[in-house]
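After the structure tokens below, expect a handful of questions from me.
Not every chain is included here, but those present sit where they belong.
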Amino acid sequence: MTENERITALDLGDGSPQSPETAAYFAKCEEKLGLVPNVLRAYAFDDGKLRAFTQMYNDLMLGDSGLSKLEREMIAVAVSSVNHCFYCLTAHGAAVRQLSGDPKLGELMVMNYRVADLTPRHRAMLDFAVKLTKEPEAILEADREALRKAGFSDRDIWDIASVAAFFNMSNRVASAVDMQPNDEYHGMAR
Amino acid sequence: MTENERITALDLGDGSPQSPETAAYFAKCEEKLGLVPNVLRAYAFDDGKLRAFTQMYNDLMLGDSGLSKLEREMIAVAVSSVNHCFYCLTAHGAAVRQLSGDPKLGELMVMNYRVADLTPRHRAMLDFAVKLTKEPEAILEADREALRKAGFSDRDIWDIASVAAFFNMSNRVASAVDMQPNDEYHGMAR
Amino acid sequence: MTENERITALDLGDGSPQSPETAAYFAKCEEKLGLVPNVLRAYAFDDGKLRAFTQMYNDLMLGDSGLSKLEREMIAVAVSSVNHCFYCLTAHGAAVRQLSGDPKLGELMVMNYRVADLTPRHRAMLDFAVKLTKEPEAILEADREALRKAGFSDRDIWDIASVAAFFNMSNRVASAVDMQPNDEYHGMAR
């Protein structure tokens, strides 16, 4: 990110860390990822909010789970496709490409997961995540049973639901403030 | 809640605290609210997840903000009405009734906020939250400008967006696992 | 209702009876229900219209039917939930609470009937009523067969359809004129 590019449409500071702890966290991102994801800079105006966000994000996307990291990123992108979220499709589309080593899979999650050549497990997982996104009021026991039949445990169902729900939140924060993804994502793992 | 009533449709424990810290937190809820909200019991199977949830929830709904606590609860309920979330409409509908002392206001947020007799500030706030819920991809600068014209600062816009987005997450976790609200909410502040 | 509260957004009189017959009818309501439902005051500007409305209403909701009065009120509320009708959700939500003695059932009909713990008969009945509300053009023989399989006769199907259809009408009259429910409903049978 060039210094003077805006991160969001709101006037909430320039995305600099407000504490040594945050500065160290950003440095670690830079080192591991080669960039500080703009979502973190967007939250940087308030250390408490940043910590709450990263704690939940890291638990869901990087913590222990019966779902692989790639599976969680696939959910993230399929949900973001419904919501047409530019930030999340860009950042997490890149993650799917990287984790899978399959650029086409990343594009399919962005464009239309339904036409991807998916295992029954992945189709069940994404069908649930997308139904939960589009019509949460219509999720019933039959939907949970479909996941169980596809081999998911109840704890896995919690994780599928939580990741899908989390991106329904993040998509909306990003859209509400017009969050800009780091340009570096566009070319990654193509 | 009767001991043997289920909290969710998933088999993830009985909602008991898994650590002294959580037990203390639940005791504090019992003391202050007269009950432990079932959402906390639902998350209790994993202390890390529970902490991430409560940290974000408490920051958003109880922390410093240009929005009053009632305003944040109004957003919560208007969003949950779009998503027809039984858990959140029940628990946060009760909160609107309690904080406002106006049972009818709680019902209006549950049923149709549009026909409530709202101040321009509240109408702008809820129109934004509901548009963000229904068509996040269509939020543009004009929508943010409408909030600014209604007197909201950029920080307030962040908070409106964050609360609306948070309940788009919570509605979906609750619907995905069929989370049951504590029966006590139904009769509160009527 | 306080004398000077408005019943609708239209300037069509103050809701007083225009004939001795109507005055007697309102007195009977007052005696039996403790109030004159505002919908009747809304129609009171024209005795012919009031009579047509009450005749149809009373036939459908109180007349002979294979559906219990509670079942007809459940349909009324589930339909009104789709249409987010403040008047009908308030008045008929109270009716479900009163007739069932189960405040939670009333709330479930208002918020999301799908997640209620329903008998197969009631689920079939409400699924039909809500599909008829949301996509009437898609009702086919298979939908009627589903009702027959759930034990309903053809006459019962007529009644389910008629009640659901009637509230699709009433919801729209109420929303079109911003009809205000009597405040007394909010606290009833909680």
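The letters A, B and C name the chains in turn, as written, and every chain counts its residues from 1.
Heads up, the rule we're going with is that a contact is a pair of C-beta atoms (placed from the backbone, for glycine too) under 8 Å apart; a residue touches a chain by one contact, two chains touch by 3 or more.
For clarity, every value in this text was computed on a predicted model and none was experimentally measured.
Number of identical chains making up the complete complex in this structure, 3 of which are shown: 6.
We take it that only the chains that are shown with their structure count from here on.
Averaged Cα coordinates give chain A a centre that lies 44 Å from the centre of chain C.
Distance between chain B and chain C, defined via averaged C-alpha coordinates, is recorded as 29 Å. Centroids of chain A and chain B (each the mean of its C-alpha atoms) stand 22 Å apart.
Looking at chain A, residues 137 sit in touch with two or more other chains.
The part of chain A that touches chain C in the complex is made up of residues 137-138, 140. Remark: chain A residues 9-12, 45, 48-49, 51-53, 55-56, 59, 63, 83-85, 128, 132-133, 136-137, 139, 141, 144, 154-155, 157-158, 160-162, 164-166, 168-173, 175-178 touch chain B in the complex. Chain B makes touch with chain C in their complex at residues 81, 84-86, 89-90, 103-104, 107-108, 110-112, 114-115, 175, 178, 183, 186-187, 190.
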